[in-house]
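Note that one protein chain is taken out, while the other chains of the complex remain in position.
Each chain carries a letter (A, B and C) given by its place in the written order, and its residues are counted from 1.
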Amino acid sequence: MNPFGPDLAEVFGPSQSDGGPELVQLLTPEGERVHHLPPGLEQFDLDFSAEQLRGFYRDMVLVRRLDTEATALQRHGELGIWAQLLGQEAAQVGAGRALRPQDFVFPTYREHGVAWCRGLDPLKLLGLFRGVDHGNWDPADYNFGLYTIVIGAQCLHATGYAMGMQRDGVVGTGDPDRDAAVVAHFGDGASSQGDVNEAFIFAASYNAPVVFFCQNNQWAISEPIERQSRIPLYQRALGFGFPGVRVDGNDVLATYAVTQAALQRARDGQGPTFVEAYTYRMGAHTTTDDPTRYRLSGDVESWKLKDPIARVEAYVKRNGLADADFFADVAAEADELGATLREGCKALPDPQPMSMFDNVYAEMTDELGAQRDGFAAYLDSFEGAR
Amino acid sequence: MNPFGPDLAEVFGPSQSDGGPELVQLLTPEGERVHHLPPGLEQFDLDFSAEQLRGFYRDMVLVRRLDTEATALQRHGELGIWAQLLGQEAAQVGAGRALRPQDFVFPTYREHGVAWCRGLDPLKLLGLFRGVDHGNWDPADYNFGLYTIVIGAQCLHATGYAMGMQRDGVVGTGDPDRDAAVVAHFGDGASSQGDVNEAFIFAASYNAPVVFFCQNNQWAISEPIERQSRIPLYQRALGFGFPGVRVDGNDVLATYAVTQAALQRARDGQGPTFVEAYTYRMGAHTTTDDPTRYRLSGDVESWKLKDPIARVEAYVKRNGLADADFFADVAAEADELGATLREGCKALPDPQPMSMFDNVYAEMTDELGAQRDGFAAYLDSFEGAR
Amino acid sequence: MAAQEKAQKITLAKGLNMGLRKAMEADPKVLIMGEDVGKLGGVFRITDGLQKDFGEDRVIDSPLAESGIVGTAVGMAMRGYRPVVEIQFDGFVYPAYDQIVCQVAKIRYRSKGRVPMPIVIRIPFGGGIGAVEHHSESPEAQFAHTPGLKVVACSNPVDGYWMIQQAIACDDPVIFLEPKRQYHADKAELDDTVTPEPLFTSRVVRQGGDVTVLAYGPTVKTALKAAEAASGEGRSLEVIDLRTLSPLDMAPVLDSVRRTGRAIVVHEAHVNLGMGAELAARITEECFYSLEAPVLRVGGFDTPYPASRIEEDFLPDLDRVLDAVDRSLEF
Partner (left out) sequence: MAAQEKAQKITLAKGLNMGLRKAMEADPKVLIMGEDVGKLGGVFRITDGLQKDFGEDRVIDSPLAESGIVGTAVGMAMRGYRPVVEIQFDGFVYPAYDQIVCQVAKIRYRSKGRVPMPIVIRIPFGGGIGAVEHHSESPEAQFAHTPGLKVVACSNPVDGYWMIQQAIACDDPVIFLEPKRQYHADKAELDDTVTPEPLFTSRVVRQGGDVTVLAYGPTVKTALKAAEAASGEGRSLEVIDLRTLSPLDMAPVLDSVRRTGRAIVVHEAHVNLGMGAELAARITEECFYSLEAPVLRVGGFDTPYPASRIEEDFLPDLDRVLDAVDRSLEF
């Protein structure tokens, strides 16, 4: 008896948990393409076109530039804080590029790479970190929710949103332009929150079309993954009755392939999947963190050898899938992006103090209106006065 | 690779989840002793003495009487409400009798049978349901915590208590009189609460000596188990990295054997275990519930055939392990218990109104003292006045 | 149907049930979520019959996890639905507190108004039903302190019928408090053809000139009884049913207190930092020179809710209100 049901086990699930190689990988750190996947996982061995590969490369280079620019902006006092994605480019671009337009994404505070794939102007990401807003895009314009800071809360929102999709009849119709799914992003640390586990329960109970995409970057600030789980995280899903899979999160091809398959399962009405993207937070937790207090530089060095961009570059070059111009163009584009971000960030206007009172409610209440007016009058009293 | 580590898999764990018969059973509903357990589970095939068997029988009969008396007391207006255990006697007595004195129990609101095994005067259980107190025993006297009503909250307390035991050096010393463990009771519905899942995480992370004992009685008020989990509940544990086992909760022998083994693992310092006691809530959720609104009487009937007391009785009789006197004595004892409860319940004194202000803090604060004194003066003003 | 409803005598439970039904008929985006709301119709039967008529997709039995219920309701609202969440008892809202105060309350603000949160969270609240711990709490102040939430309490069958529909139609999240002790108590006549007052308004339910008594939810009845008793002693109490706790509708309150010069706030919640504190502060600020006595507060004592056999001593009752009236008049 297979408690997970036949269709689930075919693709992911128990085959992973007992004995199979845990990590789905299509591109080794050295840039070698892996073709012989273990039984049950063959379907992840997609064919990628040269264009796709160049696209992944470009995405990752630009996203990394976005990240280093934002980090620099923080150092120069232009941002209050920045949550770096360094090292997680493949996980995010792989997950982001696997989406269809009709899918919806619930990010944490670190999904700059996914935002990029969704077409968000990166400048919009900076506002929150600069302190000029709490997120300044319309989720409906990009099918990309606002950053969520309370760890794990968005996993329930994602599940509820997916339940809404079920009710809207956009799941399991067989129409590829209609069927939709949700991705819930979260970290290894977040996997300990009650909300995240409740999201697993609700998603399983209602068979909701949601992919739980966990970037296991090995750290929750200073706490190593072992504090949260003593077994591979993807196995958590098995106990809730849906499949889990661990993918090399530094391998953009494998992450794309696995996420895409998980999304398709969801769109087809086969319910949730847990994808653990096994990666590493190369930078600090945020720009205010000092990782030297809790981790060894040797660990970081060993992960440098698994750099997500280098391996795609090696593969593309070795196989002649791009010429020198391409690499030069991407480099130039990155420089341009950097310049745009630097200028754009500094130009982001401070909010008006009085805007503080807006959007608390659909319509201003009398009582808040009175408070606002009182404050306005108070501010006016300074004109010339004191 | 076995992600659960070698020692765990030996006893419980993965061997249960893929293919093995799920339910550990030692005594069939017909009262036949099962001796050929599947590979890996042989160790649960304990030898039970006639005395033990008679003890189980007596416990279950008395606990059932306790329950029916309390139900009747509620019908007569002597209790505000009562949470019935009818059908769950074996699960509770099996779990309760597996304890050593130094173990500690965290109950829900339904563990009257475990309380019985811990030596609590059943009268003490009635106070909460009568509304004269919130629980009127000292947990330290019985190593049995107060009833907890907020679903799942006690699972974290149990885990913390177990962590305290680790720090007290009473885990894994090899001294059977010293090594101790904790049992956390909860229901199938409770398994959906964030707190319960967080308890799994903490217990796994710290390898805490706690047995999560879930009475899957198939219902959370009107919601069937399928709403909470689409796979057998015991498998939840596997995703958190510790073993889970499903035992026939209507079989007191099997429940005893499994709980005892799980407790021993915990005492030995091998960490948590999830025991799913598969049983059925024969009565209503509580005396205020009307199960005819949501479940079929046929289901109840089919479970009647699996009655936990009948099968022990059949086995004992068939094997001549007790004489007629024994059964008559137990029946008389039950009647006596019933009479004691009826009288005792009615005699339970109402609390003094002013006692409401006691025990909010270690010492009365000035501000609460003033409130109390004001209320006392107000009450006094009625003397003769209005 | 309308004709039949006209002149119907209903309980609060029935009024809420009818109101929910109306709201579901009026808008297919309205969903009900919660524990046991389906076949059972909720432990208080407020959602009785709704799953049968609107299906499992619209009346959703949830796993036993309050944070999960509210959190998934947030996602549903983001997808354009209008979830009405039932919390089984007041004391079980706290596992969802984080989702309510950090998400439900703040998402409109966070998103600059782009993501509305039209969620209603229904909470049977208050004591007096002889229940065990956690079943008799009054958590309103803990929500009213949070900007972004609106908090209302109904006190009678007719208000229950209208207010639940208005709350569901509101584009802001509403914490909807229902005095569980009243669910199956008094009946009132419902005339479905009138136009109800707006949701966020308070109402003078008995006029009087000596002392203003402010109440909401379960204590409205207590206040009215006290007013009746007081009138026998020649004292005229004006009773206001606040109905809305956040925002407060201060106009009728201030108007009344300016006339009477005295105010008493009555609620079951603990006095310390309860609604009475806020009302006292505001009334004093606005009516400083009209007040003949400080605003007095009659509430649950600052102890945990006691064992039910003495709950009537904990809860404000007619006599404690009258005692406060005496104290106010004698001040």
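By our rule, contacts are C-beta pairs under 8 Å (C-beta built on N, C-alpha and C of every residue); 3 or more make two chains touch, one makes a residue touch a chain.
Note that the coordinates shown come from a computational prediction; the quantities given were computed from them, not determined experimentally.
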Chains still shown that are in contact with the chain withheld from the display: A, B, C
From the list B:V24, B:A158, B:A190 or B:V312, pick the residue that touches the absent chain. B:A158
Of the candidates C:G15, C:G34, C:G148 or C:G261, the residue in contact with the absent chain is C:G148
Among A:T71, A:T108, A:Q166 or A:S192, which residue is in touch with the absent chain? A:S192
If the missing chain were put back, which residues of subunit B would it touch? 133-136, 138-140, 145-146, 150, 153, 155-168, 194-195, 198-199, 201-202, 205, 358-362, 365-368
It is residues of subunit A that touch the chain not shown, namely 80-81, 109, 127-134, 149-151, 189-190, 192-195, 220-223, 227-228, 288-289, 293-294, 350-353, 355-357, 360, 367-368, 371-372, 375, 378, 381-382, 386
Touch residues of subunit C, complete complex, unshown partner: 67, 91, 94-95, 97-98, 101-102, 105-106, 109-110, 133-134, 141-142, 144-148, 246, 269-270, 272-278, 280-281, 284-285, 288, 293-297, 301-304, 331
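Going forward, only the chains that are shown with their structure count from here on.
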Work out the mean Cα position per chain and let me know which chain is farthest from subunit B. A
List the centre-to-centre spacing of subunit A and subunit C in whole Å, with centres computed as mean CA coordinates. 41
What is the distance in Å between the mean C-alpha positions of subunit A and subunit B? 43
Taking the mean of the CA coordinates per chain, how far is subunit B from subunit C in Å? 37
What parts of subunit C, by residue number, touch at least two of the other chains? 62-63, 65, 67-68, 95
Among all residues of subunit A, which ones touch two or more of the remaining chains? 194-195, 198, 201, 205
